[in-house]
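Every protein chain except one is present and positioned as in the full complex.
Each chain carries a letter (A, B, C, D, E and F) given by its place in the written order, and its residues are counted from 1.
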Amino acid sequence: MEESRPLDTLNQSRNKNVMVDLKNNYRYIGKLIAFDIHVNVVLADATEYYNGEEKRKIGTVFIRGDTIIIITPA
Amino acid sequence: MEESRPLDTLNQSRNKNVMVDLKNNYRYIGKLIAFDIHVNVVLADATEYYNGEEKRKIGTVFIRGDTIIIITPA
Amino acid sequence: MEESRPLDTLNQSRNKNVMVDLKNNYRYIGKLIAFDIHVNVVLADATEYYNGEEKRKIGTVFIRGDTIIIITPA
Amino acid sequence: MEESRPLDTLNQSRNKNVMVDLKNNYRYIGKLIAFDIHVNVVLADATEYYNGEEKRKIGTVFIRGDTIIIITPA
Amino acid sequence: MEESRPLDTLNQSRNKNVMVDLKNNYRYIGKLIAFDIHVNVVLADATEYYNGEEKRKIGTVFIRGDTIIIITPA
Amino acid sequence: MEESRPLDTLNQSRNKNVMVDLKNNYRYIGKLIAFDIHVNVVLADATEYYNGEEKRKIGTVFIRGDTIIIITPA
Partner (left out) sequence: MEESRPLDTLNQSRNKNVMVDLKNNYRYIGKLIAFDIHVNVVLADATEYYNGEEKRKIGTVFIRGDTIIIITPA
């Protein structure tokens, strides 16, 4: 584990539900389908929240990495 | 699917309608014609919305990637 | 069209009038003379608008790419 | 020690508890599992604080580097 | 002209007077002596304006590119 | 001295006390242990100040470079 990298650990969440918090107080919860070194992320079956309140079901969503603060298991 | 990348999944929306949400509360809905690794995007037959309200029909629009937050199927 | 890129489609507007919207609510309308991968842009015979109001004729203008939000045909 | 680099010294905190302060006044305390040259960080058994107040237990968290201000031993 | 680039067209203004508008509402008018790919710029015999009002004569000025919005002939 | 670079001069402060001022009005004073080309910095035996007032002793601190404004001898 001494040599593990953040994207390797993120890979363990692939095809599992994650919670993605953005700089604009939006949160997306959905299945982690894809990500890259810029931390661009794609979620499937996603739901959008704003300030903790559910806003809409959005299916698949591409999230640009520079807007992301944290990603946690959901 | 273990190895899929965000831009690959975005590619599945080519020539389909997508919704692009920007940092300045503008939203563009149109047919996804082109995109690149910076997430610069070109939409055709696009409509512009501001804070959820339709503003204008703008035909083709080039959107600079660093202003984009999310892209979803429309 | 499957493989088209945003800068290729922008190239179709060369020597035509375009509308360039900036992050600071300025808009420039003029003939698209040049652009590069940073989306730096040069317009000829340009007019400057602020919050939708015409401010001045400025002839040729070099616009730094990181201030640009969208480019549309004018 | 003349030649030590910041990421080398950060490596000494691996598998130990650290406190990560973000630009949005959030703080995460947890075990440092992974980091990279962008200072993307993964913590295990993490707790989230906002303005000094505990908000929630979040288990594993991936933190995007560009949101981080400082990292200190906890 | 099909292949012209923004920095090529900027080169045509070398040793001529230009107006450089910054993100902080400052403007500098002076002779364009030098520029590079980051759009860092050096003006000679420059005058500084703030919100349209002349502030001071500053001779030579080095302007960091990331603060620049537009450059126009003066 | 004609050829000296900023990081070379910073190197002269290694293992000496420095004052690091951040964009968020925090200041850290401690012994400069490590730095890199991104100006990421590690201080030992550091003290944290906010708006000029001492807040806490924090021992070792890793400071992400993009939050730093200036570094001066303490």
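Please note the rule applied: contacts are C-beta pairs under 8 Å (C-beta built on N, C-alpha and C of every residue); 3 or more make two chains touch, one makes a residue touch a chain.
If you're wondering where the values come from, they're calculated on a predicted model, not measured in any experiment.
Trainee: Tell me the shown chains the invisible chain touches, ordered by label.
Mentor: Taken over the complete structure, the missing chain's partners among displayed chains are E, F.
Trainee: Of the residues E:V18, E:V41 or E:I70, I need the one that contacts the missing chain.
Mentor: E:V41
Trainee: Just checking the interface: what residues of subunit F touch the absent partner chain?
Mentor: 1-2, 4-10, 23, 39, 65-66, 68-73
Trainee: Residue-wise, where is subunit E in contact with the chain that is not depicted?
Mentor: Residues touching the hidden chain, for subunit E, are 14-15, 22, 24, 26, 28, 33-36, 40-42, 58-64, 66-67.
Here is the rule we go by: only the chains that are shown with their structure count from here on.
Trainee: Take the average of all CA coordinates in subunit A, do the same for subunit C, and state the distance between these two points in whole angstrom.
Mentor: About 33 Å separates the centre of subunit A from that of subunit C.
Trainee: For subunit D and subunit F, let me know how many angstrom lie between their CA-based centres, rounded off.
Mentor: 18
Trainee: What residues in subunit C touch two or more of the other chains?
Mentor: 66
Trainee: Using the contact rule from the top, write out all pairs of chains that touch.
Mentor: Applying the touch criterion to every chain pair yields A-B, A-D, B-C, C-E, D-F.
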